[in-house]
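Beneath this line is the structure, given in structure tokens, with notes to follow.
Here the complex is missing one protein chain, while the rest keep their positions.
Going by the order they are written in, the chains are A and B; count residues from 1 in each one.
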Amino acid sequence: MSQVETGDKTQIATAPRSRVVRPTGAAWILVIIVVLYAAVLLGGPLLAIIWGAASSGLKAMVRELTSAEAINALKLTIILSLSATIINTVFGLILALVLARDDFKGKRIVNGLIDLPFAVSPVIAGFMLMLLFGRQGWFTATIDALNVRVVFALPGMLLATIFISSPFVVREVLPVLRHLGEDQEKVAYTMGAGYWRTFRQITLSNIRWGLLYGILLTFSRALGEFGAVLVVGGGVTRLTETSTLFIYRALDDRNEVGAYAMALILAIISFSLLLVMEYARKHSRKD
Amino acid sequence: MCTEVMRRNTRIAVTKCLLLSSLLSSMVSCGGSISDHGRKVTLILGAYTTPREAYTKAIIPEFKRYWQQKTGREVEFQESYQGSGAQSRAIISGFEADIAALSLEGDVDRIVKSGLIQHDWRANEYHGIVTTSIVVIAVRPGNPLGIRDWSDLTRQGLRLLTPDPKTSGGAQWNIAAIYGAALRGYTDAGKDDPTAAKEFLKRVLVNVSIMDKGARESIINFEKGVGDAAITYENEVLVGRQAGQKYDYAVPHSTILIENPVALVDKYVDKHGVREAAEAFVQFLLTKEAQEVFARYGLRPVEEEAARGAGAQFPPVKDLWKIDFLGGWSQVTVNLFGPAGAYSRSFEELHTAQ
Partner (left out) sequence: MPASSPAIRPWGRWGLRVVGIVWLGLIIVLPLSALLEHGLHDGVSALFREIANPIAFAALKLTLLTAVVMAVINTVMGTLTAYVLVRYRFFGSKLLNSLIDLPFAIPTLVTGIMLVVLYGPQRTLGAWLAARGIQVIFAQPGIVLALLFVTYPFVIRTVQPVLMEIDQSQEEAAWTLGASPWRTFFEITLPAITPAILTGALLSFARALGEFGSIVIVAGNIPRSTLTAPVYIFGQIESQNQRGAGAISVVLLALSFALMLFVDWVQERRGKNHVSG
């Protein structure tokens, strides 16, 4: 108690907001509980999969990951994730701008709708698409006439990926836009700058960290998607098998090395994105 | 800062264009290769879970070689392996498989009913069947619990694995086998007594701890150490052993002959323009060579010569009967798995009784 008081008195003048101190006595117990919990919950499984992947040797892992199916699966995952990210970034920015700057009836509804994909289980998302484009779906006759395949094919999986990763950019950019207001842009306009130039040089640069964080979240989410693409795509090898579906099938093939190796690859990609995200997050909070 | 932002934006714009165009071109090329009448043909196979090794490791590569020799053209395969029921429904829902290789006739007939198969797929000497197997009970090495027959599965506290009949063909074979064996008097249930047979089925079902989506998923969980016994296809066990898994299996005194059909899906075959190759594939499956491959992967062949040659590796069954005993799949679908069916009722009674 006295230690806290002393620490107290010396720091009051320097850091009126959250003080960070070294833990003492009872505090150490709390720290240990927290660290143990994190270690068991997060660390254990993580180590287990690294061990599982590595236990059959690096050579076996590399062999599995360079097989035609694995490469196809990774290619498909990256194409889907990048495309969905680009599309969601463009439209997410548009929606964020509209919501931050415009006033219109039904704005609250629009807001709620944007958050909808968070509330939807991936299987339900896939199911919705099946209702639209599957047997006796709303648009099945139309796409059949156009000779386009949607379900059990790439377009369907792209739609599913877009749907489940759509809210992130809006959510991250909107508060920043709101916080900033339009003053800087207005100044630019009165000085004669055009809309595009203002957008690029002022708006975009102001929201860059939030935007980056949103883009990374979108990509990461798209990368790991499983339930929706399973329902819509069916995991047909060389056609609709993403990396996650490859893992799912590898387990059934008794190909544990392949499954764990691919899982590890996805985890590494995601973890690297995570580190970049952390960096972006710190900056976006500071701005 | 301005120039930095502009450079980044230009880069983003360029990347966007490149990626969008590559995406579009990959989508177009995916569609294009399907209806290609030129050098390369793509066949789409929709199969059940169990024969995946047989197809991926041997039959498909051999057919590719055969087709190359015969026509000088390349053929590529896209395959999906999942529970037979789920696969059949996927095909109906829009999965454009050219060939359906399923676990039971009922699942093929469902596709016929939807109008996608328009020919009589049973019109060959094997009535559309391409491989057979039997329902067995997989047990731990050395059979420590001494499980020999269906009646042993009703022991208290025994943990059983069998897949979910809603999606798995194997599961439906399993249930039919138990029910039929009970009716035929090979269990402690009275012979020819449907009520007693249903009660027996219920006593077995009470021990089921996990119901996976397909036969393959089920046996994999068994291999992971879950459960004391698994009801499964004989060939699942044999393939598992080939993959290095160690378990034994008990062949019940009375069990059902599993007959697996293969059929061309007319609507998709004609849409993709691959009829010639698809028909050749289906015929290829019935050649002696392909049948011997099936035998290597634990499936009992239908073709006579291959069957004779493989006879030694498949244990005989004392009372082997077919689905006709239960009235064929059309009856079984209703009497066992329909809403008022013996299985459905037992399942409900077990899982809703509080």
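Just so it is clear, a contact is a pair of C-beta atoms (placed from the backbone, for glycine too) under 8 Å apart; a residue touches a chain by one contact, two chains touch by 3 or more.
These numbers come from a predicted model, not from an experiment.
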| task | With the full complex in mind, choose from A:Ile79, A:Ile162, A:Ile215 or A:Val236 the residue touching the hidden chain. | result | A:Ile162
| field | Selected from A:Met61, A:Val150, A:Ile207 or A:Leu223 as touching the chain missing from the view | value | A:Leu223
| field | Full-complex contact with the absent chain, from A:Ile33, A:Leu58, A:Ile71 or A:Ala141 | value | A:Ile33
| said: Counting contacts across the full complex, list the positions on chain A that touch the omitted chain. | reply: 1, 4-5, 8, 12, 16-23, 26-27, 30-31, 33-35, 37-38, 41-42, 44-46, 48-49, 51-52, 91, 94-95, 97-99, 101-104, 110-132, 137-138, 159, 162-163, 166-167, 170-171, 174-175, 178-179, 182, 185-186, 189-190, 192-195, 198, 217, 220-221, 223-227, 231, 244, 247-248, 251, 259-260, 263, 266-267, 270-271, 273-275, 277-278, 285
| field | Hidden partner chain, residues of chain B it touches | value | 83, 85-86, 89-90, 92-93, 164, 166-167, 208-213, 221, 224-226, 348, 351-352
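Keep in mind that, in the parts below, only the chains that are shown with their structure count from here on.
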| Which residues, counting only chain B, touch chain A once they are in their complex? | 1-2, 5-6, 9, 16, 19-20, 22-23, 26-27, 30-31, 44, 49, 52-53, 76-82, 90, 92-96, 114, 214, 216-217, 220, 223, 240, 243, 245
| chain B-facing residues of chain A, complex | 79, 82-83, 86, 130, 133-135, 140, 147-155, 200-201, 204-205, 208, 234-239, 249, 251-254
